[in-house]
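The complex is shown incomplete by one protein chain, all other protein chains being positioned as in the whole.
Think of it as A and B in the order they're written, each chain with its own count starting at 1.
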Amino acid sequence: MQAKPRRLATRTTAIIVIVIVALVVASSGGVYYYVNYVARPPCASATSGNMKVGFTISLTGTYNVEGGKSLAGIQAAASWINDNGGVTVNGKARNITLDYYDDQSSSTLVPQLYTKIITQDCAQFLLAPYSSALTGAAAPLAEQYNRVMLSHGGSSDTIWTHGYQNVFGVLSPASSYFKNAIDWLVANNHSGDKLAILHADDTFSTAASAAAANYAAGLHLDVVYNDKYSATTQDLSTQLLAAKAAGAEDLLGGGHFDDGLKIVHQLSSVGWTPKFISLLVAVTEPEFQQQLGGAANLVTGPSQWETIVTYSPATAQAANIPWYGPNETQFVNYYSKQSNAGSPTYHSGEAGAAVVVLADAIQTANSTDTTNVRQAISNMHIMTFFGQFKVDATGKQSGHSMVLVQWQSGGLVVVAPDAVASGTVKYPYTGS
Amino acid sequence: MIGKPGLTLYGLFIVMALLAAAALLLGVAVSSILVLLLVYAALAYSINFITGMIGYVDFGHVLFMAIGSYVLATLVSYYGANPLLGVGLGALLGLVFALGIGLVILRFRGVYFAITTVVLVLAAYNIVLQFPQLGAGGEIIVNLKFQPLATYFTIWTIVLIEIVLTYYVNRSRIGFGIRAIKNNEDAASSIGVSPRTLKLTGYMLGGLFGGAGGAVYAWSISGVTAGPAFDFTFSLLMLAMIIIGGVGTSIGPLLGAVVVYIPSYFLLTTVAQAQPLIIGLLVIIMALFLPDGIVGLLRRSNEHLRLVLE
Partner (left out) sequence: MVAAELIVTDLAFGLMLGCVFSVVAHGLNIIWGVVKVVNIAHGEFIMLGAYGAYFLNLFAGLTPLETAPVDAAIGLLVGYAFYYAFLHRELRNTETITLQSEMVTLAATFGLSLFISNLAIILFTGNPVGVNYSPGTLQFGYLHVPIAALYVAILSVLIITGTWLFLERTLIGSTIRAYAQDVTATELVGANPAKVASLATALGFAVTMAGGALLTVWIPVGINPLMGALYAPISFVIVVLGGPGKMWGSLVGGLTLGVVIDVVQAFTTVEIAYAAAFLILIPVLVFRPEGLLKR
């Protein structure tokens, strides 16, 4: 084959291409150099002015729903703190500034972005991204660069098995998610129900579901089906059919927001109506009910927090635990001032709580030094609007309790545990 | 070797020396950016062996990267091995897999080869998901002390070796045979070139250095997760780098890595999607109008450059 005649003269094209490439590379390099070495000397704000808290959050991609709620929660908490005296260290009150980027729900981008946040933006403290998978990708950087990192959206127990010293969780670990649902079944004469567990294969869903299977088996419940599916699997019909064929009556599992939608959608198309459904993450989002309509009714789900729980300075005093931060009403109020926030869900609460706990730890330590602050966090036992905060030796949360919620007549009701419930579980699920 | 080493090789050595100096003198912030550049360059050189030189488009090259990443992660995380051992074994396993796979699939021509490489990645991903020892859907964390310079100079050495190897292959009789295959495989065998051996060698070199690059990548991000490890985006970026730089050349992969990576780093926090978009556009333009990339364009535009750039 002979060569095709070129449209432009080769030399001209060459010059044009070289110029463009050189411009792009040079301008990127130039701007980078200017921004980092001329306009602002590296990390000069470390000892003055504001307290910079850096993080990535999923504003686009698979976790965009949960990520958006988390970001609004963080912003709400930070605003409240800044309006109420800021963070006081050595007698000087400082405001919290937030330095964040969209990680697009991609764990590949997380290390690059956190490196930038730490080495160039000079963040002094870190929050983890949303989801255990992304938190897992971010945590090593907290260790490498020695910054305290609070996990608000990563609950998988495995995060705390690597010996990290700087990573602490505010939310209850994944292994506790299904406990309330299983306890309810046992306590209400349904321990004869056969259980099916179908979950996404990411680290969080696997941890939560594996713990559920163990816990159920320990209470002598019959788990007749236990399987996982990968993120790319869109069609769960065959697995749901297999669960049904195994005789399952109840269904636990799911993953993140999309997984909940997937499962409920396909339950109706394969013609299976379990008597009891409990799904991770998705159920607590208003969009779950909006998109599924009647099929969402009577679906239950574990929640880290709802706006109607009763943590307050009074409860803290009664339990002899120090209180810090906004109360429910104040948090919800500040939350509503954030743009595009919708109504707060537990993702908002846990993320806001992370900021609150961090601020309190810094004040308690009266220092911005990583070692002092992490020492303070390890020893803290306080109560916030989100619940109790106390970590174990590995940094995993041990003081916080979860609740079980259920959609009833278009509204979300807290149905367990009895101490905080505002309603009771309606059984069985009818699919409408 | 045909002739004495030319300006290209010395020029590349100078660039590598500058990169080394940058890491040593400009601090962690700079070296953390450049280490990823070197990883991309290493991967670009590795795909250059099979796709750039021999002309077999390997869309599934990320497979070798994943192999390297998993080897390093399991060795360090379960056996506490030295990461350098992980890199070495990752490279070795990449080579071995390339040999095994290549023996079967290199007989497929053109498009069929390309599709098969894609299928292999998807199959491998699904198989890895079966094994909890490989993290199943979760991640294997590599918990090491932070050693930015060790990581940096490991990948730096790998890229240096690749540059020298690429340069010598291009200049030697092997290179002659490879170019013959790329031009017309059947004619090549009739003049005494052995396509089977050369193709397999190229693919194995791709597997070797792909594995090494993948291992260092896992080291630098402290872990490996199934989904991202088998993500086609890496393969596509590697291809884009050599298409833009100049397929088969010695400068091409490094140049392509710079053009692809440096602006992307800057765009990462503004409009993150603009970077792959621009790359896609560049690849289309290059493929249609400039199939030999920037290096090829420069060579065709000026007699002196043609003699100097390789």
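The working rule: a contact is a pair of C-beta atoms (placed from the backbone, for glycine too) under 8 Å apart; a residue touches a chain by one contact, two chains touch by 3 or more.
Only a predicted model underlies this, so the values are computations on that prediction, with no experimental measurement involved.
Among the residues A:69, A:262, A:347 or A:396, only A:262 touches the chain that is left out of the figure. The chain omitted from view is touched by exactly one of A:291, A:312, A:343 or A:424, namely A:291. When the whole complex is considered, the residue among B:30, B:99 or B:118 that touches the unshown chain is B:118. Residue A:271 is the one among A:163, A:192 or A:271 that touches the chain not shown.
When the missing chain is restored to the complex, the residue among B:39, B:180 or B:239 that touches it is B:239.
Even with one chain removed from view, chain B keeps its contact list with that chain: residues 55, 57, 59, 104-105, 107-108, 110-112, 114-116, 118-119, 122-124, 126-127, 129-130, 184-185, 232, 236, 239-240, 243, 271, 273-274, 276-277, 279-288, 291.
Residues of chain A in touch with the missing chain: 1, 4, 60-62, 64-65, 104-105, 227, 229-230, 232-235, 237-239, 241-242, 245, 258, 261-262, 265-266, 268-272, 291.
What we mean here is this: only the chains that are shown with their structure count from here on.
In whole angstrom, the spacing between the mean C-alpha positions of chain A and chain B is 35. By the touch criterion stated above, chain A contacts chain B in their complex at residues 6-7, 10-11, 13-15, 17-18, 21, 24-25, 28-29, 31-32, 36, 42, 101-102, 104, 106-109, 111-113, 115-116, 119-120, 133, 136-137, 139-141, 143-145, 156, 158, 162-163, 200-203, 206, 228, 230-231.
Taken in their complex, chain B has these residues touching chain A: 28-29, 32-33, 36, 126, 129, 136-139, 141-143, 146, 220-223, 225, 227-228, 231, 233, 258-259, 262-263, 265-266, 268-269, 272, 289-290, 294, 297-298, 300-302.
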